[in-house]
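Here the complex is missing a single protein chain, while all its other protein chains stay put.
So, chain A:
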Amino acid sequence: MATVEISRLKKAYGKVEVIHDVDLSIAEGEFVSLIGASGCGKSTLLRMIAGLEPITGGEISLDGRVINAVAPKDRDIAMVFQNYALYPHLTVAENMGFSLRLRNVAKADIAPAVRQAADLLGLAPYLGRYPKELSGGQRQRVAMGRAIVRQPQVFLFDEPLSNLDAKLRVQMRSEIRTLQKRLGTTLIYVTHDQIEAMTMSDKVVVLNAGRIEQVGAPLDVYDRPANVFVASFIGSPAMNMFDATLETSGGKSVVRIDDLVVPLPVRSAATAGTKVVFGVRPEHLELASDGDGSARFPFHVDLVEPTGAELQMHGRIGSTPAVATFRGRPGVREGDLIHLTADPRDFHLFDKSSGERLV
């Protein structure tokens, strides 16, 4: 268990900088997910922590010790790779015990350590097998077993579930979370799958083009996205966003979207006339009943997609494409014009020019 402190970290390939001044603190025993689209630098960041990518600038410290120049083998960090990277010519037991053998642990001590990790992961029957004789899920577990058997200070997981099928992914998700809680080891997890990041993490780090956009607890990031990028990236289907103008009406702040005027729950500090982006999540939209005083969004239904648990309606509010998600069976058909509403506390407002959150 260890803390990880990253300060002003930079990475450049030649003149192209791909990580720009990243600062991040990870507490002891924390489960932190790095999430972002492909090419946002999340894997590069992880590999820099592992020591597999040289650092261009800044500092990484582990428990207060700067490890910039420490070789990967001396960092006491274990990593689970996307393609597992199991040694094909070694058995499961040899794969898992490899790091202990390198540390000159006595043979008599390696076997019980491997056994214990194998029991924890349900791998005991497969210890004598070779990786090619295992299923994808079992290989994944061996990769994890290899990481946990040596009790490192930090685990790094690089998209470990992306090669598994959907069902197994859900199962492994909870297994990894449970395992990490039991071991209490600091874990940094890279994923492009926001469900993985949301369900497993203590803390989510949203990355975009080599910069951290927001750090926070999963629900905080979902409830109060710091900017337009995070708002559109976190949540599925993505948040509906509308170009709007901030106005004042009767001493209260309102936003104007074309002809539609939407009152805000609190007065915004931004001046009237500011160009803004107004956001509301599809799952916060509901059918408006007649006569309640809240804002009503006229919604042209273009497409109704039942997913089983819910109903996704794709359409337009004004001229802007929008999505609404209902849990019930509202009996809406394609081509209908319906009116939607939402709790003003679920509104999001961002500055149009900076993209930063206003309300």
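Assume a contact is a pair of C-beta atoms (placed from the backbone, for glycine too) under 8 Å apart; a residue touches a chain by one contact, two chains touch by 3 or more; residues count from 1.
Rule of thumb we're sticking to: contacts and distances are computed from a predicted model.
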| item | value |
| --- | --- |
| "ABC transporter permease subunit", "Putative chromate transport protein", "OB-fold domain-containing protein" or "Spore germination protein KC" - which is the UniProt name of the missing chain | "ABC transporter permease subunit" |
| Residue of A:22, A:62 or A:77 touching the missing chain in the full complex | A:77 |
| Residue of A:8, A:89 or A:339 in touch with the missing chain, whole complex considered | A:89 |
| Among A:12, A:27 or A:52, the residue in touch with the chain that has been omitted | A:52 |
| Chain not shown, touching residues in chain A | 50-52, 71-75, 77-79, 81-83, 85-89, 98-99, 102-103, 146, 150 |
